[in-house]
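Taking it in order: structure first as structure tokens, then the write-up.
Here the complex is missing one protein chain, while the rest keep their positions.
First chain written, first letter: the chains are A, B and C, and each begins at residue 1.
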Amino acid sequence: MFKGAFSSIAQYSAPLRRFGASSVARIVVLAVGLSAMTVYTVPDLQRSAGIWLTACLWCCLAYFTVECAVRARGAFRTGETKKYALSPSGIVDLAGVFAVPIALVCGVMPNTAWLLASLWILKLAQNSPGFEQLGRVFVLEAKALASVLALFLIVLFLTSAAMYLIERDLQPASFGTLPAALWWAVVTLTTTGYGDEVPQSHLGHMLGAFVMICGIATFGLWTGILATGFAAESRRRNFIQTWDLVSKVPFFQSLDPSAITEITHMLRRLEVPERTAVIRRGKVGDCMYFIAAGEVQVDIKPTPIRLGAGAFFGEIALLLTDSVRTANVTTTMPSSLLILDLADFRTLTAHHPDLKRAIDLEGQRRMAENTGVRDLQRLGSAAPS
Amino acid sequence: MFKGAFSSIAQYSAPLRRFGASSVARIVVLAVGLSAMTVYTVPDLQRSAGIWLTACLWCCLAYFTVECAVRARGAFRTGETKKYALSPSGIVDLAGVFAVPIALVCGVMPNTAWLLASLWILKLAQNSPGFEQLGRVFVLEAKALASVLALFLIVLFLTSAAMYLIERDLQPASFGTLPAALWWAVVTLTTTGYGDEVPQSHLGHMLGAFVMICGIATFGLWTGILATGFAAESRRRNFIQTWDLVSKVPFFQSLDPSAITEITHMLRRLEVPERTAVIRRGKVGDCMYFIAAGEVQVDIKPTPIRLGAGAFFGEIALLLTDSVRTANVTTTMPSSLLILDLADFRTLTAHHPDLKRAIDLEGQRRMAENTGVRDLQRLGSAAPS
Amino acid sequence: MFKGAFSSIAQYSAPLRRFGASSVARIVVLAVGLSAMTVYTVPDLQRSAGIWLTACLWCCLAYFTVECAVRARGAFRTGETKKYALSPSGIVDLAGVFAVPIALVCGVMPNTAWLLASLWILKLAQNSPGFEQLGRVFVLEAKALASVLALFLIVLFLTSAAMYLIERDLQPASFGTLPAALWWAVVTLTTTGYGDEVPQSHLGHMLGAFVMICGIATFGLWTGILATGFAAESRRRNFIQTWDLVSKVPFFQSLDPSAITEITHMLRRLEVPERTAVIRRGKVGDCMYFIAAGEVQVDIKPTPIRLGAGAFFGEIALLLTDSVRTANVTTTMPSSLLILDLADFRTLTAHHPDLKRAIDLEGQRRMAENTGVRDLQRLGSAAPS
Partner (left out) sequence: MFKGAFSSIAQYSAPLRRFGASSVARIVVLAVGLSAMTVYTVPDLQRSAGIWLTACLWCCLAYFTVECAVRARGAFRTGETKKYALSPSGIVDLAGVFAVPIALVCGVMPNTAWLLASLWILKLAQNSPGFEQLGRVFVLEAKALASVLALFLIVLFLTSAAMYLIERDLQPASFGTLPAALWWAVVTLTTTGYGDEVPQSHLGHMLGAFVMICGIATFGLWTGILATGFAAESRRRNFIQTWDLVSKVPFFQSLDPSAITEITHMLRRLEVPERTAVIRRGKVGDCMYFIAAGEVQVDIKPTPIRLGAGAFFGEIALLLTDSVRTANVTTTMPSSLLILDLADFRTLTAHHPDLKRAIDLEGQRRMAENTGVRDLQRLGSAAPS
């Protein structure tokens, strides 16, 4: 589950590599810093290990300062200093660096000042494509979500006013003011239910039951809207990103435009680091791969062969009846692959018989070569010429 | 997230503009009024700032009275006074104006009478298209939702009767009557869980676990139904609204009916206020725009050009390989735009080569003109003649 | 929201009509009976109003006995007595009638015996088509839901064992046994959170946070599966029910099979009671109607006309540019209508120009007649001959 987050950070930290700081180090520093900050607020531990914790915090701050400096220098070189300083990423960097020192200089007590280190958590959101996607869903469905929020507020105000009327004489401590009744309504409508304020009269119980059921209904609407919006956005985003990669595979260039559009809707992208197994011999295969960028090595005996951008592999298992992978395939460099699932492979080849013929020919040639073991290097140019 | 709500209110308040009251003012008055009403119920603050709060509340009431009067006059002029008074919007207006004064006249204590000001929150729902949409979803899925509600009631009654039997002797205070057991069941089935009534026997724990799991299942069904209904309604509504705008774009008139239907399913609507940037130079572009109503200004040097209803823009980035926007585009008046995403642009032009040819021609002509800088005003009639 | 439930009960109670008992009466009796049973468990009210409550309960029981007898007689006449007695509906009827008397005869205290009246709530589920639909969703997605349940059980057992180890010495009263820890885990994993058992150590807090996040994830999976299943089932059910009605509309018979299939996917069914307004003059129209069964009256001057099964109406608003309804349309008997939304109307007529031509012709003829006011009765045979 963390894989996505890690990879997105990895991708973004590319310019930091020169400095020797990998993305894993960044996550570790972030975790250490936030843990130290958290522990620092416990009086006992602050007394016994305060010096070490402070040292740890200063080290993390130093790390983020260096990181920020590297980026600022990069921005300065391209003349975009101001743009960097005003970008969300730049603001997060600068806040992470300057918030704590400024607070300390202003005379804030250390254990309060270091709380500002919690701003470091915002680094999780920096340049993450996932956040953009979530943001787009909220924008797309803004009208519907605003209606649900308005519904939420209407139920909140009306029921808390009613509950205040019902319970204020019975429980002056809990429901004696409207703000207290509003607090109860929020806690109930979100189905959180602390239990610090609970209606006691029968009328109050009935109103409470109504609020809880409204809460579930509101929640259901909210989720339904987000699910609808996310499905649409997901489809849209996938197409755009896949389109870029499809244009790099010569094999697809020979197809007519409507076939390209169709295949783009079917392919999924996969970014693979170097030296990673993509296919394992003997496993059941249910997809084939196109290489948009990078290189893979197919471990067939006696000499493994290498396939570069534009080639495809994994189609043999789809053509065989037992669907078993016949060789290990490993990346030799970070690669962008396009995955075509079995279901889509069948649909596509049914619609475009010439595409199936091309893949079949290539597959048969390879199987023949696997047996004859010669001219293996030719497979590197597997795309139909 | 509030943007949608704001814009819908803005749209609806158009007739109020003459009176000088903007929609932002309306929201502010609503927020101030409700806050004052809320604070007014806190005894300490009522004593210390009661006069100011009352004054504030009377001001808000005056504002809503004026608003209601303006609308009533408008309705009177068109002879629809009765229709207005009986419409949901009219009832909300009238209740907001008369509820509090009538209560005060009837001798209700002020701090109770002003609670009726919570009816003002209903103004959030006035004329909001989002509420209609939510209402339609509930109507469409009425049968399924009623089944879930019936399931909810069945589980509620049977489990509370069982729990009453199990725990009534053990905890007479909490489970001594069936209404008390029903309250527990509602609190548990909605996963609110106040904790004021908790089963203590082993049998009670098992039954409680069953109720909680039923609660999650019911909830999941409810959400699933609403998500399905919302997706269908969203698709339907989008088509109808887009169809109206598509009929205003001459560019589409030359297409055959099935292509118009296809493109209508793909376009998204966007209402843009005046002087708003639609496209920023240098950003990566993933969509093109058609102008259904209004006007935009394209900032190309030396003289910016203006495009009116029926024209399109933003297609150059889709035709270029690097997809970078070549100019800023800003609205000069409130405009209705139709957005065609990259994914749909590709699909559409694959299916309709003549459409692609027309856009290509126009794009090439514009790029040539950008270089030659002459006859720029001609772009205003960008729709294919 | 209750409309669906009401109508389904109405439909099912048709044979009871002879007895003079309408479905509304049935719901009222059910509500009164369950309320009386609930109130009867409150000691104070039992003392003060016990006789009236008992009388009320006996009346409800008598009503349900009569209902059961009517049904049993109906089943006896068709020789299906045994089938009725073993059907879910029959079991619910019999349990509702005999449970309480048998308990009383066996010497159970009245206030306990009457608790069995809570079985009456099961009558809500009798013959409801919605329940069948929900059941099918559960069957369809059984494998996936079972996996989520297994996941739930795995998390439950492992985390409660771990929490028992962590907290048993710290809080022997709350976490001193594994059953107690299991109770905590259920309460937490379903995000109910009573607060009667709360971990106190730091390790316990971390494990608790993990359980809560697992709870949300499980819940999300569960909802996602049900939403997917419900969407599929909803589509399937809609097609089957619509198909039956489509076969009754002669207008569609002239279409080729693939067009019939296409239109069946687009139509929605609507059951309308008699004397109900379907279309109101002056409203904006976004759909047209086909009559599968029943009859409607179109209020045009000077003489209203009637349209029977097989005719269509409401298409004029779709053909006009302002989309305004030109006449009131009311049912004269309970009718089954098929609704074709504007979006689907456009799509359909784009794909089938001859269908559009037929509707256009009919529409023009009607508009001409509306003006000329003659031969109005001919509209009754609006289906293309």
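Note that in this section contacts are C-beta pairs under 8 Å (C-beta built on N, C-alpha and C of every residue); 3 or more make two chains touch, one makes a residue touch a chain.
Given the structure is predicted, the values throughout are model-derived calculations rather than measurements.
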Contact partner of the left-out chain, one of C:Ala69, C:Leu158, C:Val324 or C:Leu361: C:Leu158
Who touches the missing chain here, A:Ser48, A:Thr276, A:Thr303 or A:Thr347? A:Thr347
From the listed residues A:Leu134, A:Ile240 or A:Ala293, report the one that touches the chain absent from this view. A:Leu134
Among C:Gly74, C:Pro110, C:Gly220 or C:Pro250, which residue is in touch with the absent chain? C:Gly220
Can you tell me which of A:Ser23, A:Ser147, A:Thr223 or A:Thr331 touches the chain that was removed from the display? A:Thr223
Touching the missing chain, which residues of chain C? 138, 142-151, 153-154, 157-158, 160-161, 164-165, 176-179, 182, 188, 191-195, 198, 202, 205, 208-209, 212-213, 215-217, 219-221, 223-225, 227-228, 231, 235-236, 239-240, 243, 256-258, 260-261, 264
For chain B, residues touching the missing partner are 191-195, 223-224, 227
Chain A positions in touch with the non-displayed chain are 1-5, 7-8, 34, 37-43, 112, 115, 118-119, 121-122, 124-125, 128-131, 133-134, 137, 152, 179, 183, 186-187, 190-196, 219, 222-223, 225-231, 234, 286, 341-343, 346-347, 349-351, 353
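Rule of thumb we're sticking to: only the chains that are shown with their structure count from here on.
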Please classify the inter-chain touch graph. Allowed labels: line, ring, star, complete, other. complete
Quick one: chain B and chain C, Cα centre-to-centre, how many Å? 27
Would you mind pulling out the distance in Å between where the CA atoms of chain A average out and where those of chain C do? 38
Which positions in chain C are in touch with at least two other chains? 191-195, 223, 227
